[in-house]
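Only a single protein chain was left out; the remaining protein chains are all shown in position.
== chain A ==
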Amino acid sequence: MATDPTLVARLDALVSDILADWNIYTTLIAGALVAVAISSLVFSNEPDTHPFLLARQATTSPVRQPGESAVYRSLETPYGFPLKAGLNIRDPGALKWTSGRNGDLRDIWKTAVRGVLNEDGSATGKQGKIYTVLGKNVEEHSLDNITQEINVIGQHLSGAKVETVAVCLTDSIELLAAIFAGAFYGYKTVIVPHNMQPDILSAHLQKIKADALIAEAGSLDLSVVAKGNDQLAHVLWVAKYGSRHMDWSHVPEELKNRLEVNVWHNLVEENRNIHGSDVPSYDPSTPTPSVTTVWPSGAALGDFVEYSPKNLVAGISALSSVLPRPQKVTSNDLVLCIDSLSRSYPLCQVMAALFANASVALNSVAGESVDFALATAGVSPTVIIASSRTISDYHKKIMEPHTGVVSKLGQWVQSRSLEAGHMPSRNVLSQLANIGPTAELSLDKLRLLCISHRVDADREYRLTSQQLTDLRIFTGARVVYALTGPGIAGAISQTHVFDYRQHHGPSHFGVPPSSVEIFLAGFPESQVSTHAIEGQVVVSGPAVVSGTTRLLARGRFRSDNTLELVS
């Protein structure tokens, strides 16, 4: 006991010795320490979503077939529940507790034209708009005018008893109008990629037995295209604004008696007052014709994939429901699509945007490989739909080389914030990070970037986790990254919008949307004790043409139940 007082006394002396050295530097350091501690408390953000939701993103079936993995599904539609099949449209007057219809493309256009609803279900009269981006110029179109065009073109083609229409256009309102006119007036639409060799186009037309063709005026030599296509009876030219004064209705001599040629804008002008701008009335129980697109495969021609309206609405509804509520596309959004509408993912995203009464901007140069900076000039979108190839090129050529020391520092700080699970807000720091790489972009309002990757696309376009992080930091937008495949409307799987976690190598592709389920086949059953998590990707569900499709690609499920491609 005797030592105790001296110990205390010595401690006391030590402390007062140390405190005795207090000086101006000490005050500064103590001030900084307190400032950092307080700021970390004050500015600490909750992560955007609960980390457990990202740690296990899909549900798995408790039973699996031999040689196959368990069936993986979205958390929205777990094992034992029906997959999402449609838009759940409630007609006015329907009983309150009945479930809605699945709907089709006609309902999407009707909803787009109807505009935003008030809480009580009455219309506010606020419609989305459709813009076409031509270089730096932007044209605005009202939905009513497009409805007129749908009516005129639809009446014209259905009056001519046309069954299959090949549409060979760049992304434009005419393409959109042709698709919707097909749904309202009952002809099959086949979206053929534009700028094809005439002989390849001719082969396409033979294969699909098209009896009408809608194409850009002056882009095709009719005599080549019509050769071997005796069923082709109607051609509709879409003339660009600058060349409308020319007479496009000329027909080559030898085709005069079997080919009827018309010009889109002339037809619309002549019949504008006859057909009006009301959405045609329709019986929702009648089926609408299919929409066919071309999947670019190894063969020169590519494969035709015929999406039934059921596939499309399932894909569309799943893409819009997969986004959590604050991230959903709404009427305040402007969705810019710089990926071709002839691909199912952009098509479904644009349809989902129209259904949500958002404004849509179409770009005439849209495609799988476009210059991101040029294609996004002219408008200030909130959502961009692009292909992995476009984004990967942009990241390699522009973003990476133009990242300087200052940007690197901002990038490092922000990637810490992303790793902690919350999106860095736009502030001085993000301005700092943006100085180099994205200075030329007009993306101030951008909040969501939807990137799709073709399952059979070149490996080098597969985005890495690091690239996605860079995109989040430099564009200030959240990113969803989807895997698409032939015969699947919408996506096979898509990353969670709040999943900012970083890992090595190519990014995973998230989990299936609510319209499909995935399992992996071809697992060697000798390793019985392990989880079967690797094999050929098999996708099934209402969004899949013919119900189930087995892809050539091999996939693997990670420990968080997200899908990644192997090799």
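By our rule, a contact is a pair of C-beta atoms (placed from the backbone, for glycine too) under 8 Å apart; a residue touches a chain by one contact, two chains touch by 3 or more; residues count from 1.
Just so we're on the same page, contacts and distances are computed from a predicted model.
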item: Record-based protein name (UniProt) of the chain missing from this complex, from "Cytochrome b5 heme-binding domain-containing protein", "Large ribosomal subunit protein uL24m", "Shieldin complex subunit 3" or "Ciliogenesis and planar polarity effector 2"; value: "Cytochrome b5 heme-binding domain-containing protein"
item: Per the touch definition above, residue among A:278, A:400, A:419 or A:458 touching the missing chain; value: A:419
item: Residue, one of A:24, A:95, A:274 or A:405, that touches the chain absent here; value: A:24
item: Touching the absent chain when the full complex is considered, from A:32, A:552 or A:566; value: A:32
item: Of A:51, A:100 or A:135, the one touching the omitted chain in the full complex; value: A:51
item: On chain A, residues whose C-beta touches the chain left out of the figure; value: 17-26, 29-30, 32-33, 36-37, 40, 51-52, 54-56, 60-66, 69-70, 416, 419-420, 501, 525, 528-532, 559-560
